[in-house]
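Everything below concerns the one structure shown next.
For this view, one protein chain was removed and the others were kept in their places.
Going in written order, the chains are labelled A, B and C, and every chain counts its residues from 1.
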Amino acid sequence: MSLSLRIEHLSIRAGLTLLVRDISLTLTAGTPLTLLGESGSGKSLVMHAIMGSLPDGLQAHGQIWLQLPGQPAQELLRLPAAQRQALWGRTLALLPQEPWLALDPTMTVRQQVQEVHQQVRGLSAAQARQQALDNLQNVALHDAVVSQPPVAERYPFQLSGGMCQRVAIAMADAAGGQVLLADEPTKGLDEALRDSVAQQLLREAAGQRLLLTITHDLQLAQQLGGVIGVMRGGELLEVTQAQQLLQQPRHDYSRRLLQADPGRWPVRQPSWTDTGGQLLEGRGLSKYMGGRCLFSGLHLRLQPGQITAITGPSGCGKTTLGNILLGLLPADQGQVIRTSGLTSLQLQKLYQDPPSAFAPHLTLAQGFNDLQRRHGFSDKELAVLLERLGLHPSLLQRLPAAISGGELQRMALARALLLKPRLLLADEATSRLDPVSQQQVMLLLGDLCAEQGLALLLVSHDQALVARMADQVVSLEAHGVTA
Amino acid sequence: MNSTVVTSPTTDIHAALAQAARPQPSRWAQRLGWGLLLVVSGFALLGPWLISADPDRQDLLNALAPFGGHDWLGTDPYGRSMLARLAHGAQLSFLLALLTTLMAVVPGVLLGIVAAWRGGWLEKALVALADMIMALPGLLLVLLVIAFAPGHFIPLCLGLALALWVEFFRISRARSAVILQQPYIEATRMLGFGPGYILRRLLLPALAPTLLTLASFAMSTAIIGISTLSAISVGVRPPTAELGSMIVELLPYYAEAPALVLLPSLLIFLLVLALQLISGGRKS
Amino acid sequence: MLRSSLWGTVLLGRALQAVLVSLLVGSLCFALMHSLPGDPAMRIAAGRYGPDAMSLQAAESVRQELGLEQPLLQQYGRALWQLAQFDLGHSLVTGRPILEELQVQLGHSLWLALASLLLSLLGIPLGIIAGARAGGWLDRGSQALAIGVRALPPFVLGLLLMWLFSIQLGWLPPAGFGSWQHLLLPALTLALGLAALSCRVSRDAMAEVQQSAYFTFARHKGLRGLTLIQRHGLRNAAIPVVAYLGVQAVYLIEGVVVVESIFAYPGIGHAMVHAIIARDVPMVQGTVLTLGLLFVLINLLIDAACRWIDPRQGGTR
């Protein structure tokens, strides 16, 4: 029997609540399987059920059959915890989300790969070391030019996000796990890095290995090919060949999902016309960080109702520029001039990671109450706004961590809109959201600009999105700036 | 654009996971903590009212009476009722400990937050000050403050607080620095809230569990500190009943009446245990 | 090259701290000891001759001998000038050079501190095990024990240990100094208080490490049991624990005062209390300065240890 993993009627419950409903899937070698869905669709739970690492209080029902070559198939859910954990690394390899947090900060990457050979596979130190260097070489982590310290001897904090993800892959290689489970492997990475990680994953799956990827990133799913499953609300809506799904999705949600890809958005009718009005102007802005020039002599004008995008690769200073324009950071040179009557309260911001923009111990209702007490809007106003943003009032009773990222970002939008802002900075505000939520939020923003003359400052690395949304684009590069 | 209003399983999954991820201090431990606190503080608050015996009334011929007699917990070497002395001692000690801890926590936490908030030279200066004070033996500080007004309670608390505030300063500075970098602080400011709101609504609640744990230890440190000072005769003056000085007073009789020495310690233990159980015993 | 300059900054920072501590100690001791109520000449005479032979006459001769009738500012200037020359002067009570006295006392104190620090390390594995199973019986038990130890004043704890180990078991001498057996009981008394702290800190650190993404990932990599804890738990948990050792050092120095007198151990804390009571200003200054510099030194070592354990601290900050 060849290598395969078969999920049959998998359900996951938390007490009486059914979180994942009756899922059946089969993974075979050579065909990567990608589960696509928004956060909270239950796709991660499926992966943790396979791994055997569900959080306490969640129970999996159904069957997961693991077939290893030359061995009788085993049903994972029935194995005792110790035996399941024995499969970790050796058979089941998990690529973590945000690997820069998942690597041990106190060990060099070589040591962390080496210990897999040494501790898990029982090799001698010298052999393990050599193999670890090979593994790192295989994921293209080696020094193109001689660097100090060499890449292999660096600590995680000295590596970029993409490099960390490749280290994690090298570790999976080292253990030789035949089932590779990748959990949102491109979360927080920009396009270029995403592509390189996708390439690496494909290389891994090319051999005798199973690859299951969890993502909301359509581009990644497309690059991986194979089979795609679409999940929503704990249900598996459809499982189809990648090509077929991308061209002819059967399920309504799948269609929406595909259409939500910025590349497929309908072309937006520009609502803004240059009226000569001016909200904010940046003159000759320069900023240096760590001795490096992010940008210099930058001129920029924002007008009411205008959508301005700041774009460029990660680390180029997009967010810094946005913050300078909002007055959150000082510029090293130049000045930001606000139109008269523009108060700080009328400048608002949406953050990349919605949960971090809310105090974790306050329910949303408490937050809105405090805001109401401070600024005195009516209950009606809030209710109308929430409805407009598609948020059920019952969500207010929850803590920020207990609602989805898309919902939370809309809550953040609601919070900002209550102050009647004239300029809104959306700092990668949708980069962590699934495409449907992203589209929802972006369309809302676009409508608001058109209706209320809100100026939007969009910081994004997503060229497609920028192309669909922006009236004006500021493109930052590693050195200097092109406007 | 017309999006559907849903409360889908989507949000249920978030709620369920949030529930699972949050470490819940066990319910029974917290209840036990509150129960203990009620008993101990009840004894300290109401005891002196309910127990008619005079804690200072001596009867030298009835010294070191055993448990269970007229005075329930026996008598001390002067023939004074242990029960009455424990109740009065608990009242005074807990009050002093509370006062000391407040005197340490309030400036410690506020300065810690100010340092983290303002940064720059102010933070450097405050950190240097805290380092200096840590490098000075706490006992010296306490002795110096007390020497100005021997036998009075406020300098005693002040002296102890002078040595204790540094820990609160360090912890609140370190933790505030992390919290203040969170985007939600910036977001709150942009929403028009002032420093007062951020302090009251965001910072203090986030610091509270850690501070409560530290403070409960600080309370026991304060009471033990007073006893150490009593041991070198600079603590509380006789015949005042105070748990720390009672330990010192009773120590010579440890061979004849070992329980007497341990009773005041037991009260301190129960108080700290109760506070720790309530705070969930989580430091980090 | 990057590292060496960083080390330079650290050393410079601590050196600066040492100088500031010296200056502060010098001034503070002087100012406060002189502004304290009570006649220093009387106190010194009582310290020298004991209450039996203490008299007004004795106090007056002390006053003349020590020049205590000189203007304060003059005395202060002299004190600081001497301090700058590393001249700590002579003890007003014993009449011997402070440096000579400190050398003996410091030696004994260092042995005691070292022994108690070593013994207190026993709290760390207990804390690690408790933290590895947070909420378990060992966790609860060690928490109660820690609170219990902290609810007893050190002199009661010391007496209990003496009674147990010397009288009941007959294993160790109850008090005195001169051999390693003599060192054990006072060290244990201090160590219990320390272990109570380090146990809780390491428990919390371990519990936190266990919830971290990297620890989870290491498990998912296939590491298990002791290997896992040893390779990914200890080092990371050690970061806050080692940082806390600096704070512990303070406790150690504090606790020493009481423990030394109950065990008749000739350490620096004992000397300091006596000096304060007897208003032996040079001796107070000498002891406090030594303790302060010791604290700076310990913190320097802790800085070094933290940097060694946590590579991130070499780069950032």
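Going forward, a contact is a pair of C-beta atoms (placed from the backbone, for glycine too) under 8 Å apart; a residue touches a chain by one contact, two chains touch by 3 or more.
Here, contacts and distances are computed from a predicted model.
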| item | value |
| --- | --- |
| The complex's invisible chain, by UniProt name, from "Arginine N-succinyltransferase", "ABC transporter substrate-binding protein", "1,2-phenylacetyl-CoA epoxidase subunit PaaC" or "Monovalent cation/H+ antiporter subunit G" | "ABC transporter substrate-binding protein" |
| Chains in view that touch the one left out, judged over the entire complex | B, C |
| Sole residue of C:71, C:95 or C:225 that reaches the chain not shown, by the stated touch rule | C:95 |
| Candidates C:53, C:84 or C:118 - the one touching the absent chain | C:53 |
| Among C:175, C:213 or C:304, the residue in touch with the chain that has been omitted | C:175 |
| Contact set of chain B toward the excluded chain (per top definition) | 56-58, 60-61, 63, 77-79, 150-151, 232-234, 237-239, 249, 251-256 |
| Those residues of chain C which, in the complete complex, touch the missing chain | 38-39, 42-43, 45-59, 61, 93-96, 101-104, 106-108, 110-111, 155, 159, 162-163, 166-167, 170, 173-179, 261-266, 274, 277 |
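Here is the rule we use: only the chains that are shown with their structure count from here on.
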| item | value |
| --- | --- |
| B-C or A-C - the one linked by more C-beta pairs in contact | B-C |
| Chain whose Cα centroid lies nearest the overall Cα centroid | B |
| Gap in Å, rounded to a whole number, between the CA centres of chain B and chain A | 44 |
| Centre-of-Cα separation between chain C and chain A, whole angstrom | 49 |
| Whole-Å separation of chain centres (CA-atom averages), chain B against chain C | 22 |
| Where chain A touches two or more other chains at once, by residue number | none |
| Contacts with two or more other chains, residues of chain C listed in rising order | none |
| Contacting residues of chain C [partner chain A, same complex] | 212-214, 216-224, 227, 231-232, 235-236, 239, 309-312, 315-316 |
| Parts of chain A lying in touch with chain B, wherever the complex brings them together | 14, 17-19, 21, 38-42, 45, 55-58, 232-234, 326, 328, 344-345, 347-349, 351, 353, 356-359, 361-362, 370-371, 374-375, 387, 389-392, 394-395, 398-399, 401-404, 407, 412, 415-416, 419, 440, 443-444, 447 |
| Partner chain B, residues of chain C touching it in the complex | 17, 20-21, 24-25, 28, 32, 36-38, 135, 140, 143-144, 147-148, 150-156, 159, 163, 200-201, 204-205, 207-208, 240, 247, 250, 253-254, 257-258, 269, 272-273, 276-277, 284, 288, 291-292, 295-296 |
